[in-house]
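Note that one protein chain is taken out, while the other chains of the complex remain in position.
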Amino acid sequence: MTPRPSVVVTGIGVVSAAGCGAAPFAEALASSDLVRSSVDRSAGYHRENSSRTAVLSGGADLSEWISPSKARRMGQPSKQAVAAANMAVAQSGLESNDLDRAAVVVATSYGAADVTENILRQAMLEGPDAVSPALFTESVANAPAAQVAIALKARGPNLTIVQRQAGPLIALAQGVSAIVSGKSSIALVGAVDEVNPLLHSILDRFRALARPDDDGIETARPFDHRRSGFLAGDGAAVIVLETEDAARGRGARPLVRVRMTGRAFDPFAPRTGWSHDHDLLSESLRKSLFTNGVDTIDIDRLVTGGCGIGPGDRIEALVLRSLFGDAPLPPVLAPKGVTGESGGGFLGAAVLATTGSPFGPTPGFTHEDPELGVIPHDGHSLPDPTAVLATGFAAGGAAAWAVLEPVEP
Amino acid sequence: MTHDSRVVITGIGSVSACGWTASDLHRGLLSGVSAITHPKNFDTSGQKTSVVGEVPPAPETVTQKIPEWASLSKSDRFAVAAAIEAVEQSRLSTDLWAAGLFFGGSTGGMFECEEFFGRLLKTRSGHPGIRLQASQQINSPGDAVARHFKLTGPVQTVSSACASGTLALGMALDELRSGQCDVVLAGGSDSLCLLTFSGFNSLRSVDSRPCRPFRADRQGLSVGEGAGVMVLETLEHARGRGAVPLAELLGAGASCDANHMTAPHPDGMGAAAAIQSAIIDACISADQVDFINAHGTGTLQNDISECRALHEVFGLRAASLPVTSNKATIGHLLGSAGAIEAVSTVLCLIHGVIHPMPDEGDVDGQMELDIVLGASRPIAPESVAISSSFAFGGANAALVIAGWKRGTVG
Partner (left out) sequence: MEYTLPSGEARMGESGTKEEIKRIIIEALNLEGMTAEAIGDDDLLFDEGLGLDSVDALELVVSLEKAYGVKIGSDDATRESFRSVETLATLVDRLRDSSQT
């Protein structure tokens, strides 16, 4: 079997609550600058005493990366995905005609929440004849991936993955697969989500959202003993993947190498939650690393999906503890404490963490949960990592992981 | 180019307007009568059109096999039922532990989500119970199948509109070739809902009559619902347990028009690229293709664009390659269309007949294609078919599926 080519990241674009660009996003992670917004509850969707805040990216100014005329029919996820893709391609140095066979793989948990709500409001309150055709074209989950392809004239395979918290790393695996199979020489891999009031109210009804503390502030507390839910978050991230040979051949600077990816499923998870027993997922992860020649001794950084949700943080913690056995865990990063749950934050943070981008103290963490035994990063300065394990455990049972390495210039 | 592993299909299942089994689908497809009609349950009031491919109520033979029935959404139920049929046919029931799942869909439990939202808006009566939202996610039907069969391999759902099902099968093919899994379940599921029915009507792309793909007087698509599921495994794994394949999945290809959100590229270049990519991936030549199970939605734009794509790929042969579409019988199943189309293709191959479309109206004179209307066409068991899907947003996908030679184990 021919050895698999080295696949690297050569560009990254992010739209987040910190604004437009990977730089402000990296700064927010470094200073643990959590940007909370009040969610508009005037539509009356929320239950009484609901959670009220989220980490929202809707205010980011995209005008440098997508013109209003191009964006005029796009929903927020599409606009942000196109802006992030343009940023990533600009950083990679690729020209537009290099992208003709590029694959586009985008993960989303919720699709175009706002557009979908508006269509249903039109249909239900005014009748089906009132439905806006332009809105419908943006309501499909693959609208962001399609708009990225149109913007970049990327005519390779176009995929949209919907698998909740495991989606971004599954999209990464598919992007790598497109390149390794030879079907595409370049893959644009991204993740995008939009949190609107209706979606926020639904997450609240599922009791998934962080509850206010005594001081009235809702704080997501990854892995903490008092964790009560996550902060919903949205935004987009897109990375450019190509073979290392091709990147170096044209003088581009690879940022990160994707050493391996893996996926598994826990069929005992309830459809909107996580299992109590971690054995299955632990075994799947262990086998996957072993098959790919990765030893836990090699891993010196963890980028987790830890976000403050009770059973979700729990199973991730137990799986990681089981993987490392008696050895202490390497530094545990939980970027969703800053970025919120969903959107491009996790994918962006995983890549940035691998380049050695600094992370501040994990917001909200004050008390270790003895059952979990995980103490996430407290913000002290860390040496650059040599191998990062990023993990995503989805509600409903899907799981995905990746091992990323920095690349010497 | 050759691949390390050959991939075969050892079980198929489907749920559609024709009924809750693949046999029902086959019978319906061969009948030459469309199952697209005024729905008994789905509400089309106030809509521009009112015929759909609605799935009939589930028989007890189906529901009794699904203990979790009451907690599943409609699209979950279609998926699990079709998967059970496929797995039973494959006789793999106890050997699925390490299997993966690749599924396609466009709206998941949106029908139930609409019930929740309608109650929230007070346009429908009843309490907006959050359980109605529990299966809303597009990945819900695929997850429901994975849960039912206790799969622990990779599980993922792709949602690229009308190409989803075909793309899911292509991902399944790659997974099996990579050696990560020996067995994979692949398919798709979607149910009728207000969102997509209103949406397609707002685009005026729905025919008020049951759709008539490739016909001169075609006026648009018909929306349908249902699921298609296949059991795919490496040939080695099938041989090892003495299973005789139904068909072989030779190749898959995908591309994107990168042109417009709703209109296919008029030249059909993106569609042609997907088909050509599948042919190359299958390590065959275009000359070896015997028939086409087309995307054939019945919209003015898709059908002419698809016709040009076929001419681009097959040249002069295009005029005499038999072309059929199951959408004329069951409607456009959106995210699961590609999956049920692949199932229909396997049905053609194992029964040795290309199913016809109901014979309504003349073929569009601009199209030099051999459209199969009215009567089915016999084909040799080892025939090679293309199954293709071209989506909203420009994603294109195609599969090459070949019949299995009878009397051989491969």
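Points worth noting:
We call the chains A and B, going by the order they appear; numbering starts again at 1 in every chain.
Just so we're on the same page, contacts are C-beta pairs under 8 Å (C-beta built on N, C-alpha and C of every residue); 3 or more make two chains touch, one makes a residue touch a chain.
Everything numeric in this text was worked out from a predicted model, so none of it was measured.
Of B:Leu203, B:Leu369 or B:Val384, it is B:Leu203 that touches the chain left out of the display. Of the candidate positions B:Ser5, B:Ser50, B:Thr63 or B:Thr262, contact with the hidden chain is made by B:Thr262. Of the listed positions A:Ser69, A:Asn97 or A:Ser381, the one in contact with the omitted chain in the full complex is A:Ser69. Between the chain not shown and the residues A:Leu99, A:Leu135 or A:Val240, the one that touches is A:Leu135. For subunit B, the residues touching the absent chain in the complete assembly are 202-204, 260-263. Although one chain is hidden here, its contacts on subunit A can still be listed: residues 68-69, 72-73, 126, 129-135, 137.
The rule is short, and it goes like this: only the chains that are shown with their structure count from here on.
Subunit B has its Cα centroid 30 Å from the Cα centroid of subunit A.
Subunit B contributes residues 4, 46-48, 100-101, 106, 108, 114, 117-118, 120-121, 123, 130, 133-135, 137-140, 143-144, 146-147, 149-161, 163, 167, 171, 174, 178, 194-195, 197-204, 254-262, 270, 273, 277, 281, 391-395, 397 to its touches with subunit A in the complex. Residue ranges of subunit A in contact with subunit B, taken from their complex: 1, 45, 73, 104, 109, 111, 116-117, 119-125, 127-129, 131-133, 136-143, 145-147, 149-150, 152-164, 166, 170, 174, 177, 181, 183, 198, 202, 205-206, 263-269, 271-272, 280, 284, 396-398.
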